[in-house]
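Sharing a structure here in structure tokens format.
For this depiction, one protein chain was excluded, whereas all remaining protein chains were kept in their positions.
When the chains are written out, they are named A and B in that same order, and each has its own residue count from 1.
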Amino acid sequence: MSEAREFKHIGQRTIRPDGYDKVTGRANFGADLSLPGMIWGKIHRSPHAHAKILSIDTSKAEAHPDVLAVVTASDFPAIQSETIAVGEGSEDLFDLTRNLLAADKVLYHGHAVAALAARSERAAAEALSLIEVQYEVLPPVLDLRAAMADDAPVLHQDMFTEGYDKKPEKPSNVATRLEAKIGDIEAGFAAADVIVEREFYTPTAHQGYIEPHACTVRYDENGQSMIWCSTQGHFDVRARTAKILDMDQTSLKVIASEIGGGFGGKTTVYLEPVALLLSKKSGCPVKMVMQRTEVFIATGPTSAAKLWVKVGAKKDGKITAMQGRLAYEAGAFKGSPMMPGVMTMFAPYDVANVCVEGFDVVVNKPKVAAYRAPGAPQAEFAAEMLVSELADQLAMDPLELRLKNAAREGTQTLYGPKLKSVGLVACLEAVKNSPHYQAPLGTPQSGKVRGRALASGFWFNMGGQSSVVINMNPDGTGTIVEGSPDIGGSRASMQMMAAEAMELPISRLKPIIADTDNVPFSATTGGSRTTYATGMAVVEAAQKVVQQLKERAAALWNLTPEQVEYADGVVHAKQGDDQLSVREICQAAEKTGGQISGQANINARGAGPGFAVHVCDLEVDTDTGKVDVIRYTASQDAGKAIHPGYVEGQLQGGAVQGIGWALNEEYIFDDQGVMENSGFLDYRIPLASDLPMIDTLVVEVPNTFHPYGVRGVGETSIIPPLAAVGYAVSKAIGAPITTLPCSPPRVLKLIQDKA
Amino acid sequence: MVSIVYAAPTSIQDAVELLADNAMPANVLAGGTDLLIQTRAQAGSAESRLFVDVKKIKGMSSANMTPQGLELGPSISCAEFTARDDIRALYPGLVEAAGLIGSTQIQGRASLGGNLCNSSPAADTIPALIVNSAQCVIVGTQGERRVTVEDFVTGVGSNCMHQGELLKLIFVPTPVARTSDAYLRFIPRSEMDIAVVGAGVSVTLDASGSCQAARVSIGAVAPRALLVPEAAAALIGTSLDAAALTAAASAASAAAKPISDKRGTAEYRQHVVGVLVKRATLIAADRVKP
Partner (left out) sequence: MSKTHVTTSINASLHEFLCEPGDTLLDVLRNELQLTGTKEGCGTGDCGACSVTLNGRLVCACLVLAVEVEGMEVGTIEGIGQSDSLDVIQEKFLEHAALQCGICTPGLIVSTKALLDENPDPTEAEARYYLAGNLCRCTGYDKIIRAVMDAAATLGGAKEGV
């Protein structure tokens, strides 16, 4: 892969194959399917953050003339604790059922307690208030400090901290403690000339996808049940729902609708098993669509985190030791992304002595779910803030300091392997040479101050199982059947990779996302894996089609496949003038053995790690504390950008989500654990008018495992903005930012305290 | 879910009769951008509610400039209002305030009268109306009455209107010569948010630039928008120099009685209200025609 390759399709800015449907409103998303006889499901949610359920009386709701079914946790078959993979992490099946419908206790405000289905959405909403629940209210545990206190109320009496040599004697809200290290951390600090140390805090933040969770389901006692839903992984929806409801996977078909954003938040289930139970009880198809408030209070945000970090370096900038201690809120059930936080925290650095300790802590908030590079933005925020501070202490350019210590081929990672060829140095160089970094910061108007900072980011990227079937049609077109929901334009890259491998125009190849009955297993769209892993399967399937095309043409000519060659959609006999187009071969397929089809079921390894470097210029109003980002550049190693437009889009979108997290986004709870800003009015995600253009520098250091060099690009881009923005604010106001978001009251207070 | 009964009368008299009827609680429906959200939030309630849509009543959505002042139909949408160059020329701050309410989409529906009658402490048009000495013409079964905007709102979400009354007109007097206004609000983003703090200022300057008259009103820092005569007094008789601006800002901060909530701390609001009064004063002064 070292030599530059000439591509015909890859690297072009094609029109995405699903584009027409999406700009005309024809594309069908989670809430867009209605079925004859369909009724509407709604969920009754807990008004308390922490309480024992004493009784649930559903009789009045059942008596409502329009209500056709009511379910509670007691309607689930008994289920054992079992760890299952979910997106980039894992979850416990028992906890999952308790999250779907609370059984003995409610563990957060908004926790589902019961569900009902009625003839209309209006009747369902009205009948919810007829469900009567008696609670014994318990004191809520609302943050890490409270949860980890010795006398903290314990959420789960059967939870004993794992990760110590001896099982603790008392149950605890700390689910897991983890330590990872390389080298000798004490010796590393002893060798340092300069040591910096600080504690940081990041808030609970939500993925903020615009489409609320939604599904339409039909239970069929003869084994033909169906779920239509918005999900990043319909095979995972099938596996979970079948397990929870004790069904065979063959009796449940899951169809992935178009998905209106997920960012990790649609890798588990909230509605689907409940909706299927309601359908089973009522005998009717059931549709459930969350309200926006429900999305905020009852689906997974990402962890609030407390992050202590310490870094030591020589006078010349060589870092000798990096240490971290991280606590992540998991929400109501164990399973925060603490571990990837630990493993990614210092990954952009080639340092001999590293030690990170992490804690996974339950609190009375919604159970967290994956969010774009889960766990990494928090940990790397703390690390990058401190590395920038170190640069200032050493009076070094922050970019030069990072270059000097950059992870590169051969660097020992904390998570195990030594790095192969990676693009961090290339990203740093790209930023260093960029017009943005070369330009002066400029002088603001009076009453404003400016700051610039940069930050790196690292994410592992994932491979995993993907399956693709390419069926050649009699007219010489091909249908690419894949099982990876297309969350951001991946159909376009599948089409382009197939066209490249098959040497056909893209217009002859149509990618479709098949349901669970119509394509072999494919893992969830997550972990930045789809263009990498599903792309590899596409290429392998395409190569098999090409081989068959050669075999079939050879058979028609009574030659062996070795006696023919394939180029640009035509098979030629090496000797003589015989040639057949793909269309002709496909037309004749019946005579040469039937359907021409290539299939690849793979478990992809070797996803190349993704590195990014972002630089941010911003301006702070010193009278109000308001921060405006005025210039922003995102550099990232894509390995090979299949569709540059959608790669740039991933960089820009991740950057802006990170900017939002850094500036304004946070869950605000009252002292009883009720979320006060559960809508887009006060959970403030960035608007078009908040931002400048986001410049991109796409670096291509090919990943040798992928036939075209692809690395995942979806996640890394959300990591650098937190510190790029955070440290730029620190620089602008001349006071250290330790807590996100940099909301105006917080920034103004720092300015006033300094003066 | 609240069940709605909808009526769209075509005369003020019919509207007042509907509103006065005791059969069920009634709300005036103008743009609906607050009312529909409030109704939706009461999903569990089974009560019946009458919505009286006043947009089909002649004159309720129009704006007429007269020599005495602007006669504003309360259900005029912000979009229609802010598009009027003749209104912008006389009351630029009021137009700014109306232009800040929500998104383009919200502007297409939300009305000035609705913003007033919803009576939120953070309503953007209320301080801007107050500094322009605007009056509310209220009609009921007993006839008409006039109330100044500063007296119209009585508390968080409450106002002086009784059951059966309807806001028929907002009257904004023509400003005296060499007068202009400005409205600023602070929000964390650049758009879409509810005001954390708002400040409206109107100033009248003489030919030398000395301030002859002023009105200062602040929003989102008390249960209702406040007229702050102390801040105006700090400006009157000065050339709006730094000392006068600082005194006005201090007076505004002193008058503010803010709370801490999800949108900002009391301390923050107290400070920023002064900042906005200063800035709005300078903008208004800059707009005074020579």
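Quick note on the criterion: contacts are C-beta pairs under 8 Å (C-beta built on N, C-alpha and C of every residue); 3 or more make two chains touch, one makes a residue touch a chain.
It should be emphasised that the depicted structure is a prediction, and the values quoted were computed from it without experimental measurement.
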item	value
Which of A:533, A:691 or A:710 contacts the chain that the document leaves out	A:691
Touch with the omitted chain, as defined above, among A:91, A:211 or A:551	A:211
Touch with the omitted chain, as defined above, among B:74, B:102, B:121 or B:164	B:102
Options A:283, A:447 or A:679, residue touching the unrepresented chain	A:679
Positions on chain A where the hidden chain makes contact	13, 15-16, 18-20, 22-29, 31-32, 34, 121-122, 207-212, 258-263, 289, 291-292, 487-489, 643, 645-646, 648-650, 652-657, 679-681, 685-689, 691, 693-694
For chain B, the residues touching the chain missing from this view	1-6, 8, 29, 31-33, 36-37, 39-40, 51, 53, 55, 77, 79, 102-106, 108-109, 190-192
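Going forward, only the chains that are shown with their structure count from here on.
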item	value
Chain B to chain A touching residues, read off their complex	1, 43-46, 186, 188-194, 196, 261-265, 267-268, 271-272, 275
In the complex with chain B, residue positions of chain A that touch it	122, 125-126, 128-129, 623-626, 628, 663-664, 668, 676-677, 681-682, 684, 686-687, 689-690, 743-745, 748-749, 752
